[in-house]
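For this depiction, one protein chain was excluded, whereas all remaining protein chains were kept in their positions.
Right after this comes chain A.
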């Protein structure tokens, strides 16, 4: 187990290195110059050269990369050109919102997707199954921002149950502030829960045709025990691996949701930083997202071992 974790950590490091090169290269290939964004149209060539030199943007790109990666290894992601503050603290400001939003979303996805998928599978072929599967299909095909707008309309504007936008930190206003994240997390969860629902359903139907499920029935245990002890656990093997992908999808979908709900999260930070050509922030955020994504997938792989004894971690 531990040697496996170490090996995985090694490959993760290589992946990160490759990702860092790609991130750096892509951003510098994209047209646009942060100097003009910062100084505006009226800047003189002298001012431009001075600032370019100050930011190190006049150096060869290889050297810029090496300087950046050297600082990254020291835990220093550089300074934001726009905020004039360390990138790490800029990201940390958005991280709370994004982490809580992602966690709440995954909780919804699990609580909605798995049990309803289970019900649809157990009652498969009935009107209940068709209704649930149809609703899931609808949810998966409506864009997140549209769901978000409708949630705002119904639960914020008409019913007034939840706030429609913004997010004050829970460290300032207490856990009550989580209510700001209810609607955005539901909007984000909708398409993903629908996918998990369909996957759970399909996977359970597959497993229920297995020989060992027939063996379980032959023992004389009750149908719900057959479902919980024999079908569900095997079906969840497929679902768990989908959680990793779902999380990746969340990171990009969050960009839209954070914009709709005006949340100060990392997704919105990326979009704004791209518009501002704030290279250090873009690089930093994307690097952090890659790290988180790799970590999540590492956890998913390790948890596989707990769920499936056939998997040898080597």
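We take it that a residue touches a chain if its C-beta (ideal position, glycine included) is under 8 Å from a C-beta of that chain, and two chains touch if they have at least 3 such contacts; residues count from 1.
The rule is short, and it goes like this: contacts and distances are computed from a predicted model.
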Protein name as given in UniProt for the chain not displayed, "ABC transporter ATP-binding protein", "Alkaline phosphatase family protein", "Heme lyase subunit CcmF" or "Cytochrome c-type biogenesis protein CcmE": "ABC transporter ATP-binding protein"
Among A:45, A:75, A:160 or A:309, the residue in touch with the chain that has been omitted: A:309
The one of A:221, A:262, A:275 or A:299 in touch with the missing chain is A:221
Footprint of the hidden chain on chain A, which residues? 125, 209-212, 214-223, 229-230, 233-234, 237, 307-310
